[in-house]
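Shown here: the complex without one of its protein chains, the others still in place.
The letters A, B and C name the chains in turn, as written, and every chain counts its residues from 1.
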Amino acid sequence: MSGNVFGELFKVVTFGESHGPGLGCVIDGCPAGLELSVDDIRQELLKRRPGQGGAGTTSRKEADEPEILSGLFEGKTLGTPIAILVRNTNSNSADYDNLRNVCRPGHADFSWQAKYGIRDHRGGGRSSGRETLCRVAAGAVAKKIVASYGIEIKAWISSAAGIDDIDEALKAVEAIHAEGDSAGGIVSCIVKGVPAGLGEPVFGKLDARLAAAMLSVGAVKGIEFGSGFAAAAKRGSENNKIPDGILGGISTGQDIEFKVAFKPAPSIAKPQKALNMEKNEIVDLVIKGRHDSFIPARAVPVIEAMTALVLADLLLLQRSASLSLSTVH
Amino acid sequence: MSGNVFGELFKVVTFGESHGPGLGCVIDGCPAGLELSVDDIRQELLKRRPGQGGAGTTSRKEADEPEILSGLFEGKTLGTPIAILVRNTNSNSADYDNLRNVCRPGHADFSWQAKYGIRDHRGGGRSSGRETLCRVAAGAVAKKIVASYGIEIKAWISSAAGIDDIDEALKAVEAIHAEGDSAGGIVSCIVKGVPAGLGEPVFGKLDARLAAAMLSVGAVKGIEFGSGFAAAAKRGSENNKIPDGILGGISTGQDIEFKVAFKPAPSIAKPQKALNMEKNEIVDLVIKGRHDSFIPARAVPVIEAMTALVLADLLLLQRSASLSLSTVH
Amino acid sequence: MSGNVFGELFKVVTFGESHGPGLGCVIDGCPAGLELSVDDIRQELLKRRPGQGGAGTTSRKEADEPEILSGLFEGKTLGTPIAILVRNTNSNSADYDNLRNVCRPGHADFSWQAKYGIRDHRGGGRSSGRETLCRVAAGAVAKKIVASYGIEIKAWISSAAGIDDIDEALKAVEAIHAEGDSAGGIVSCIVKGVPAGLGEPVFGKLDARLAAAMLSVGAVKGIEFGSGFAAAAKRGSENNKIPDGILGGISTGQDIEFKVAFKPAPSIAKPQKALNMEKNEIVDLVIKGRHDSFIPARAVPVIEAMTALVLADLLLLQRSASLSLSTVH
Partner (left out) sequence: MSGNVFGELFKVVTFGESHGPGLGCVIDGCPAGLELSVDDIRQELLKRRPGQGGAGTTSRKEADEPEILSGLFEGKTLGTPIAILVRNTNSNSADYDNLRNVCRPGHADFSWQAKYGIRDHRGGGRSSGRETLCRVAAGAVAKKIVASYGIEIKAWISSAAGIDDIDEALKAVEAIHAEGDSAGGIVSCIVKGVPAGLGEPVFGKLDARLAAAMLSVGAVKGIEFGSGFAAAAKRGSENNKIPDGILGGISTGQDIEFKVAFKPAPSIAKPQKALNMEKNEIVDLVIKGRHDSFIPARAVPVIEAMTALVLADLLLLQRSASLSLSTVH
């Protein structure tokens, strides 16, 4: 959970800016002997392509063709680092010339500048939603491990623009997009088949890790597990009766359910006011370029990928929980 | 965020079971030259004593007298590990004899047993709320660092038993407690004076770390930042206008606000059904011993402590963000 | 391999200064179900007591009575952190009053002061040889894990004062000690029964980890594996015929042999010149107190302990090398 490294045993480092040469990841700690092909990565990347969610996604269309640079031999993982690279082919830096010194409202422009004293302003640089591509690529490998344990991960958009009926909600999203505005939403996720015993008390609890994983995704503003915030209004005698997939931060074998709240995309077509950092004055801003106005549409595979990364790591960590291998899952 | 170690540079490892000899922590990476006394620890520990929150707290009253075993010399930190020990003096193991093989509903008994194949059933062992004592002790040191940067952390109970008017809510909690039942609640936290630039993209974002920190606290079921789940129903044109303390996972210099949802305490006086693991049958359960029925009452200093641990670590990490020390905060 | 934390899965943090309240360690990641008693720790600590090696050891005699504060239940490890504390009972701070501002030759006084801007000058503080007590305590637990895999670790003094015949060499050490001077020496170590496959290429190789472990012990100036520096003068056709316990950083199943060079103890009774940092002038120094003049005499159990810590960690790490548990050792 340091800067760009995720996981302890199944460790992923990601790299790449939106408008640089490319993005990718290196996975260190993937067990040897896992069947893997570039097509496994490609299939997952296709799920986050624009237009998948139907509504409000960017018109930037890239092939996002992954290349596996290492760690694979005759169709199986070697136990050595797996490097995956996706080149940027359709970036248009000129779209961003007017943003070099401007802090777009709701974006990370100011905070990145404050942190590093320098930033790549083109398309948000590394704070771009395009960074999630690396997560999905790494998650594709994690998903294969997780699947080998019989675990299924399923995420979906459960609310959009404040509306829970999804057909109705996505129509609302399109209408909002047409107005030059953007909408928020909620992505739900259910995980079935998790063996009991996953999670590392007390700081590396399963829910703590999932929370960190989800909040590390751009535009996420909250997470709740099971009945979540509603549980805060319940009584113990009532709440104790509800099966819970995680107790004490460790999986129980029951289904794990959680919800992730996304704020509306900060990039909107409508004119806005913004800070010009160089001039230190408020200026009129019109954001050009191609943007998602409804982030959950493309975030579903990202949520699944991050879930898979957490679980793959915990499955491996669980192998050292007990001296006796007979109790290893 | 591994098992019992928290943080990267300001690193804390905690130890101890509810009914073992003692609990404590070792802080590795506290900078040298910080003024510190055992009284700094003692004052914070007093805040989590039973009865502080008024309603529904355990009658187990321990002195919780901390001892600093290392890392201090003539009133200042040495830069070496700071070990803090609090002995258990008022534990009553006999209260738990009937729980040796029983999985209490809503508790971590089953999941811990599944994980390790062994557990200390007395008072929940390490899954006891008493474990938070170590967090508060370590947090007391982190708070001093954070304060030296001018940062203020303030948490409070903002909702209880589903009621937001706190006086009214705490009365409801007492009534629920009198019925032998328990209540949930929400703890809110505001952090003022955070310099812009804290947070390590992309996986160690400030909100991701806070989320992991909070979800690692027992009974927490959710977290939201700023308008949180409500933001998911907003439009970008509206949401972009709200000042946000964290953008792109990095602090902006604005106030940081978040809310943490606690489920009702699983230990209730009312009779319940429970699984006896040895006999593999459902049995009648009456929980004896001394328990909190309203966890938020004692969780306020824990939330503050975890916040301080996250910030102390990020303040130190920020010192290496830029080559030029002139931009180091 | 950060400051005071050693290991990845079998993780040890140590704490304590020579003349503070106590020293100890916390082990996070010891598998559950290991039989362990305080006597296991005590027996190992006895091996590093003064007088064990016969020659040139300090007259500071402490009971070094360990206490296990957590992680144990009914004689078995719980999988939770194991905290071990040894109190300082026989420290005499007054011996060091004249050293408050003095940099003893060959000691870490100046470098620690430069690093932290503060130090505990009494007995070297944390740079004291007494710190190795924590390693031996943690190593006692690691040894039990290692032994459960059938691994044997054996270290011994193979050279002293430049003499390889040990009886003769220890007599020379005593004579040097009588002159108020100190002697160096070499500790050899052989490890038998290591399964093939331990070591994490490319940076966490078995020999790289052992080297870090050994060089982290005070006064160590070098390490060599197998024929070591002599191998640098050999031909491939010759060297390829020698069985090697480590190839490519991974154990082969053959015996592992290495040698560790200790410089002569820097604390000597003879008068020396030293820097007074406060006055910034060279002063006459006579070191009082009780010191080892021949470090290897007490380092043998430390070398064994560090070896056990490395192997315990790698044994657990090896459990995640391959997807198939059938190939897990």
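In the analysis below, a contact is a pair of C-beta atoms (placed from the backbone, for glycine too) under 8 Å apart; a residue touches a chain by one contact, two chains touch by 3 or more.
Since the model is a prediction, treat every value here as computed from it, not as a measurement.
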For the chain not depicted, the shown chains it touches: A, B, C
Residue among C:Ile166, C:Ile190 or C:Ala212 touching the omitted chain: C:Ala212
Which residue of A:Arg104, A:Arg119 or A:His177 touches the chain not shown here: A:Arg119
Positions on chain C where the hidden chain makes contact: 1-6, 8, 14, 105-108, 110-112, 114-117, 126-127, 131, 159, 161-162, 176, 181-186, 195-205, 207-216, 218, 220-229, 231-241, 244, 246-253, 259, 261-268, 270, 272, 293, 318, 321-322, 324, 327
Interface residues of chain A (partner: the chain not displayed): 2-5, 11, 13-17, 20-24, 26, 28-29, 32-33, 67-73, 76-83, 85, 115-120, 125-126
Hidden partner chain, residues of chain B it touches: 8-9, 29, 31-34, 77, 79-80, 145, 148, 201, 316-317, 319-325, 327-328
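FYI, only the chains that are shown with their structure count from here on.
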Inter-chain centre distance, chain B versus chain C - centres from mean C-alpha coordinates, in Å: 36
Whole-Å separation of chain centres (CA-atom averages), chain A against chain B: 26
Chain centre separation (chain A, chain C; CA means) in Å: 44
Chain C: positions in contact with at least two other chains: 29, 32-33, 77, 79-80
